[in-house]
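Here the structure is laid out as structure tokens; the discussion comes afterwards.
Omission of a single protein chain aside, the complex is shown with its protein chains in their original locations.
== subunit A ==
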Amino acid sequence: MLRREFVKYLTAGAAGQFILPVSGASAATPLNVVVIGGGMAGATAAKYLRVWARKLALDALVSVTIIDKSDQYVSNIMSNMVLTGEKTIANLTYTYASLKTKYGINFIKATVSSVDTANGWVYGKLNNTGSDILLNATPFNRLILATGISFDPSTFTLNVPSTVYANPWEAIPHAWQAGTQTTLLRNQLVNMTAGNHVAVTIPVSPYRCPPGPYERACVLADWLRVKKPGSKIYLIDPGQTADGRPPVEPNNFGYAFANIHKNLVYVQNARLTAVTGSLAGTTKFKTLSLVPNSATPLNTVNALASPTAVKVEVANVIPKMQAADLTRSVLGPAGLDADGRWAVVDERSYKSLVPKVYVIGDSIKSANQPKAGHIGNQQAKVCADAILRELSNVALYDAPVTNSACFTPVTTNLNSQYGAMASWLTATFRYGVDPTDNVSRMLRVSTNIESPGRPSKDNFSSMGKWFTSLMQDVYS
């Protein structure tokens, strides 16, 4: 007998956890899991529930249905490269075909309106039209909410002429949910007059993809320098640091801001209070009113000390965020944090405070885990694992590990001096007791680690591999 086989034999005999006779009441209770939201977290949870159920020979007991308003997912990751024309929306579009055919996952295209968690019913508009109907044929006994974010634009006023914008929000596209918003912002950039300016405003934390606004400012600065000579980009940050470098990836973005993107104007400690639209000839200008976010500027480099305004043609306003409306309504105030914004969950399983309901991805309240697709993918696996352990009477893993990794383009392929370069940021997390308050949660095991050295072409090449692999892990 080979050593490997011998060890395997011992393992199966001793642990008895892989070859399951399932015992107890759970054996008679098949799982009917509904996943609302087929993005990075939701699609991963659905896939791994089925993949692992098969490996455990439990697949006959595990039915999974994804409900999403779209039968295609457009990746937020890499979508800044659509703004610069380096990628298209089609490049970033994924379907649920593999999840359906390879893993036997059901898919329903619908807008969910409400959920009866007590009885396991989901109501909404099938194919996003008509009246609300019952969407699931059999009641769920586990519900996973993976609905992402919604926006709270109440922190600033918007006043644009209705004669110019039928929908005033189109004057300030956030492009923080990839798809039509990305195209809208791209078109505004392409059509703007050279020499006019662009602004990107960063929301208060927490928000989806912490490095994202800095990445966007970098690649747009590169694009503007070539495509719109004389144009500047303002990056408006409510946060501030002692040395004026970005709070996220200070080395990489700090280097890029100081040495590469001379047309990027970075303003810290600046909070947006109003956007006022105006017309001058055929140009649609917006004036952004800014006030100091803190009365105490931390630096004299770029921290705003008194109110000011910037006038731009393209205003990419990324509003304050919160858990998606559906998740907040399903959980109710008792299931949300004190601000009523994010879902309270047990980070060992992503169980919410509402029975049978789990929440994963950007909707959750987490002291340390960021909001992003990569870590949402891992949270989904922890959630799927917890659900399957419950089914098979195996104890919950009490110290799960998750990781965050994010590559960010810092220059574009338009850059004649540097070519396309990228950096990365990564961190690992493990569940445990937080010594600061004796509460158990996901703790940061490492500090945030930036790619060492400078942004590089090699990192850019690695970024492609990372993105390809990650998306395969979700949708293939």
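Everything below uses one rule, namely that a contact is a pair of C-beta atoms (placed from the backbone, for glycine too) under 8 Å apart; a residue touches a chain by one contact, two chains touch by 3 or more; residues count from 1.
Please note the rule applied: contacts and distances are computed from a predicted model.
Undergrad: Name the omitted chain as UniProt records it, choosing among "Cytochrome c domain-containing protein", "Inner-membrane translocator", "ABC transporter permease" or "Oligopeptide transport ATP-binding protein OppD".
TA: The record for the missing subunit names the protein "Cytochrome c domain-containing protein".
Undergrad: Just name the one of A:Thr95, A:Thr426 or A:Ser440 that touches the chain not displayed here.
TA: A:Thr426
Undergrad: Footprint of the hidden chain on subunit A, which residues?
TA: 3-4, 6-8, 10-11, 14-15, 17-18, 48, 51-52, 55, 374, 377-378, 381-382, 385, 389, 394, 397, 400-403, 405, 424, 426-430, 445-447, 449, 451-453, 456, 458-459, 462, 464-466, 468-470, 472-473, 476
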